[in-house]
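Got a structure for you, questions after.
Removed: one protein chain of the complex. Kept in place: all other protein chains.
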Amino acid sequence: MVIVMGTNATQADIDLVLARLAEQGCRGELTVGVERTIITVVGPTTPALQEDVRVLAHVVDVVLLGKSYDLAGLDSRPQGTIVGIGDGARSAEIGGEQLAIIAGPGTVESAEQLAALGAPLREGGAAALMGGSLRPGQSPYAFTGLGEEGLRHLAAAREATGLPVVEEVPDTVSLPMVAGYADALEIGPHGMTNFGLLEAVAATGKPVILRRGFSATLDEWLLSAERILLAGNPHVVLCEAGIRTYETATSHTPDLSAIPALKRLTHLPVIADPARACGQADLVPDLAVAAVAAGADGVVVEVHPNPDHALADGAQSLSPEAFLALSARLAALAPAVGRRLPRPA
Amino acid sequence: MVIVMGTNATQADIDLVLARLAEQGCRGELTVGVERTIITVVGPTTPALQEDVRVLAHVVDVVLLGKSYDLAGLDSRPQGTIVGIGDGARSAEIGGEQLAIIAGPGTVESAEQLAALGAPLREGGAAALMGGSLRPGQSPYAFTGLGEEGLRHLAAAREATGLPVVEEVPDTVSLPMVAGYADALEIGPHGMTNFGLLEAVAATGKPVILRRGFSATLDEWLLSAERILLAGNPHVVLCEAGIRTYETATSHTPDLSAIPALKRLTHLPVIADPARACGQADLVPDLAVAAVAAGADGVVVEVHPNPDHALADGAQSLSPEAFLALSARLAALAPAVGRRLPRPA
Amino acid sequence: MVIVMGTNATQADIDLVLARLAEQGCRGELTVGVERTIITVVGPTTPALQEDVRVLAHVVDVVLLGKSYDLAGLDSRPQGTIVGIGDGARSAEIGGEQLAIIAGPGTVESAEQLAALGAPLREGGAAALMGGSLRPGQSPYAFTGLGEEGLRHLAAAREATGLPVVEEVPDTVSLPMVAGYADALEIGPHGMTNFGLLEAVAATGKPVILRRGFSATLDEWLLSAERILLAGNPHVVLCEAGIRTYETATSHTPDLSAIPALKRLTHLPVIADPARACGQADLVPDLAVAAVAAGADGVVVEVHPNPDHALADGAQSLSPEAFLALSARLAALAPAVGRRLPRPA
Partner (left out) sequence: MVIVMGTNATQADIDLVLARLAEQGCRGELTVGVERTIITVVGPTTPALQEDVRVLAHVVDVVLLGKSYDLAGLDSRPQGTIVGIGDGARSAEIGGEQLAIIAGPGTVESAEQLAALGAPLREGGAAALMGGSLRPGQSPYAFTGLGEEGLRHLAAAREATGLPVVEEVPDTVSLPMVAGYADALEIGPHGMTNFGLLEAVAATGKPVILRRGFSATLDEWLLSAERILLAGNPHVVLCEAGIRTYETATSHTPDLSAIPALKRLTHLPVIADPARACGQADLVPDLAVAAVAAGADGVVVEVHPNPDHALADGAQSLSPEAFLALSARLAALAPAVGRRLPRPA
C-alpha cells in the first residue's frame, strides 16, 4: 500500500498517518520528494486500512498493491486446472487439450425434445448436456421451466446419451433438487454475487460452472470463484456470457477479450457462452470459433430440434444441423490453436 | 406487438405468421405499405410469442408494446404510495410530503457508537435508523459485520431514540434473524435479482427498501419491485444507489435522473443513497440536496461518530456535524420543492 | 510515480529500473518490504516514462500520482472563475452567485420563431440566447439547420432582446462564420476531442461552452478544457450533457454527480443541459432544478414556441409556459442553495 501526502502536509500530518499504521501493526517508510512525501506501507494491509487512512488530513491518495484471490490466482497452480464432470462412462473434462462443448436446449420442453438431440450432440462431439429446467426470469410473469419434470427428462437423456448433465441453480431453495439430478451446477449471472448461493453450491462438492455477472469486473468474478474454492470446492469453471454495455446491437456484449486476460490471472478453465451473451443464433458460430481461438477451453451452445418452434430462446438456438456445422468448424480449427475435438465416427 | 415483414416476404410467409398467431390465440391485422407489410397483433402477447415469431422466415423485427409491471406501474395507483415503517411511537413514513432521512453507520461497531449518534440523528430529523450488521462483501476475506450482536445494538438504539430500524438482508439464511429485529428490510444491489430472496423478504410483510442493481435498467428494477408486490407485500421503497459506468472518478455513478423518470413510471416512493453510489463523503451533501430537488422522497445517509476511525466506509460517512449541516440544508430547501423536514427544537 | 516490483525481482532487476530512471533525470528511492520492493520516483515523471518502465522485467505496476490539468485545476484559482459573455448592455456572466440560464430553440426555424421567444425568455430571466443553426447530425441524411440564415436571425434577436448569443461550432470550416455572429461558442460532445477545433475556437478569444463527450471521463473533459486555457483563452464553461451508459430509459444518462465532483477539481464554471442529456421534455424541469441544487452555475434549456410543431428536438423542448414555470421554480429554489435568479418585473 502506498500513501500519497498532499503538498501542504506537515510533519504532524505525516506522524498521524504513521501512528495510525502502527496501531494496525503496519510500518510506514517515507520517501520525501521535492513536491510531496510518499509513505510506503509494510505489513498486513487491507481495504479497511486503506479507507481508514484515506480520510486523514492531507492524504491525497491511497493505492493498494496486489491481488486478493489467492486460491484462484494463477500463481497458486501455474500448470492449470482440469475440472471433471460426471463419473465413469458418463464423464467429461474441461480445461485440458480437448475442447469441451456443453450443449442442449435453453429450455427443456419434453422427453421427445431431448431424445431428438441425442444423436446430433453425440455426433458433434458434445462433452456434456445442458437444458434449462429452472429458468429464473427477470419478470415474475415469465415462464420458468418445467422444474423437476425437466430434470427427470435430463436424467433420462443422460442414460440414453452417456453425457453428463449441467443445470443452472437459481436459488438455494431449489439446490437440493437440482443437485439430486445434475452432474455439474451452473451459477447464472445474477447468482454470481449471491454469496449464500455460492457457498451452498460449493458445499455440494459438485463442479460449478460460474457465469460472469452482467456488470462484473474480472476481479469481482475471480473473487466469486475464490469464495467457492475457499469453501473447499476446487472444481470451478468460469463461463463468459457477455457484459452490459451501451451497445444495443446485441442483447449483451460478448467479451472475448476476457478469455486471454483470465488465462493470465487464473488457473481455472474458461469457457464461453456466445448465445446467451449476444442473443442471436446467427452470430453464435463465429463467436464460438473466435472464443476457442482466443484460448477458451470450451463453449456452451444452445441447440433445439426446431428453433422456430422453441418455447423460449428460439432466436439464440442452433438447429441440430447448424450445431453439427459449428462442431465441424471447431474440429477443423482446433489443431491450429493447439486443441483437439474428437468426433465419433 | 407489431411484426415487421421483410421486403421480400411472400404471401406464404405472411400466412405462416398469421397461423402462428392464431395458434396462440392472437389475431394479426395487416398493413400493406409500398415497401413492406406490417402485422399488428391483437390479443395476449408475451415475450415468448415475440421470440417465437421473430425466427419465422422474412420476419425483420418484432416490437413489443406496453409495460409489464402492472402492480408497480403508476396507472395502478396514480395518487402515489406512502410506505410506513415501524409502529406506534417508533414509526416513520416514506412517500409523503415530509422528507424521510434514513441515517446511521455503514457498519455497527458497538453500542457506544450507536449511542453517540442518537442525539444528532434526532436533532437532524432522521426518520429511521440504519446500521450494517450483515455486510455482504465482494471478497470472501472482507469483514462482514458484527452479525446478531449488531442487530441487538440496533434494537437497543431503537428503544433509546424512538427511531425504527432498517437493516439489509444479504441472503435467505439470515432473513429470520434480521426480520426478528428490523422494522424494514433492505435489499442490496446484488439482491435485486436474487428472486428467491425477494419472495422470502416479501413474505415477511415488512416494508422493503429495494436498492437498484449496479447494472439494472429502470424496467428491471421495477420488475423486481413487481415481484414483491405480486407476492402480496405492497410496502416497497425504491432506493437509487448508483450504476456502473465507464467513469472512474466515483465508485459508481449516482443516477439522479432515475428519480424523476421513476416518478413518471411508478407510484412507489423513491429515495437516494448518494454515499454508497459515489463512495465519497464530500460529495454526499450536494448529491443528497440534488436528489431531493429532483423529486426524491428521502435520502439515506451514512453517519459515523468519527469517520476517520470507522471500521469500514469511513471515506463515505458524514460526521454528526456534517450530518446536521446537511439536515439544515435539506430543511431550508424543502419548502422550495414542495416538501418539509421538521426538526425537533 | 511509484513502481511496484514483483516478488521474484532480483537486485539486478531493481538496478535496471534505477538506471532507467537515472537516464531520464529521475531518482528512485527503495522501500524494501517483506514480500516486495517499491520504488518511489523523485523527479520529472511523465506518462512516457511510466510506459517505459512498465515493460521492464519484474515490474508489476507503475502508478502515476498527481493530476495533469494545471491551468484548469482548482489549485490554480481557488476563488473560482466567472466567465463573461457578450459586452455592454448585451452581456451575461456565468459562475457567480446569479444563476445563468441559456435558453432558446434547439433549431432556429425562422425570425418569427425567435421573436415569439423574446418575451418569455426575458421574463424568465434568461442570461443568453442559443439556437441551433449548424447542427451536426450523426446521419449524413439528417437536417443540419438553416446555416448562416439562422445566425442572422439570432443576431437580430440579440438586438431585440438584449441577450448575448451562444452558438455551437461543428467544425473548423464553419468557425469564422459562427464567430462572426455569436458572443460565445459552444463545442458539442463530438467536438470535445476534436483538438484542432478546440485550438481554433480558443484562438478567437471568445468564451467557450465545452460540452462533455458522451464517453469522456472527468479527467479527459478537464484535459480538453486545459487545451483551451493553454492556448491563451481563459473563458471556458463546462456543460454536462449526459453520458452513454447501458440504461435506455433516457437517450443518455444525465450525470449530475459530475457537478459537485467538478467543483472539487476545477475553478471553471459548470452548467448542465438536461434536455440534450435525457431527450425528454417532461424530465427537464426536475433535472434542471436538481442540477442547480447540486451546485451548477446555470442550465441550458431548449425552448420552442410550439414544441409539438418543432422541426427537430420537439420532444425535448419546453413550451414558453413550461419555461416560465421552470424559471419560477429555479427562482424559488435559488436562495436555499446560495444563489439568486432575478426576474424582471
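Order of writing sets the chain letters: A, B and C. Residues in each chain are counted from 1.
In this section, a contact is a pair of C-beta atoms (placed from the backbone, for glycine too) under 8 Å apart; a residue touches a chain by one contact, two chains touch by 3 or more.
Model, not experiment: these values are computed from the prediction.
**Student:** If I consider the whole complex, including the chain that's not displayed, which of B:T10, B:S76, B:T248 or B:N306 touches that chain?
**Tutor:** B:T248
**Student:** Would you mind spotting which of A:L99, A:I243, A:L268 or A:V299 touches the chain that isn't drawn?
**Tutor:** Spelled out, the listed residue whose C-beta touches the missing chain is A:I243.
**Student:** Which candidate, B:V42, B:A119 or B:A156, sits in contact with the chain we can't see?
**Tutor:** Only one listed residue reaches the unshown chain, and that is B:V42.
**Student:** Using the touch definition up top, pick the residue from C:A12, C:V55 or C:A89 that touches the left-out chain.
**Tutor:** Of the listed residues, the one touching the omitted chain is C:V55.
**Student:** Write the list of chain A residues that the hidden chain touches.
**Tutor:** Given the touch definition above, chain A has residues 215, 217-219, 243, 245-250, 253-261, 263-264, 274, 277-278, 282-283, 286-287, 289-295, 329, 332-333, 335-337 touching the missing chain.
**Student:** What residues on chain C make contact with the chain left out of this view?
**Tutor:** Where chain C meets the chain not shown: residues 47-48, 51-52, 54-56, 68, 136, 138-143, 170-173, 190-191, 193-197, 214-215, 220, 223-224, 226-227, 230, 244, 281, 307-315.
**Student:** Kindly note down the residues of chain B that lie in touch with the hidden chain.
**Tutor:** So the residues of chain B touching the unseen chain are 2, 4, 29, 31, 33-34, 36, 38, 40, 42, 60-61, 63, 65-66, 215, 244-246, 248.
By definition in this document, only the chains that are shown with their structure count from here on.
**Student:** How big is the gap, in whole Å, between where the Cα atoms of chain A centre and where those of chain B centre?
**Tutor:** Those two chain centres are 27 Å apart.
**Student:** Nearest whole angstrom, what separates the Cα centre of chain B from the Cα centre of chain C?
**Tutor:** Result: the chain centres lie 30 Å from each other.
**Student:** Could you put a whole-Å number on the gap between the CA centroids of chain A and chain C?
**Tutor:** Once rounded, the distance between the two centres reads 39 Å.
**Student:** Could you pull out the residues of chain A that touch at least 2 other chains?
**Tutor:** Within chain A, the residues that touch at least two other chains are 215, 244.
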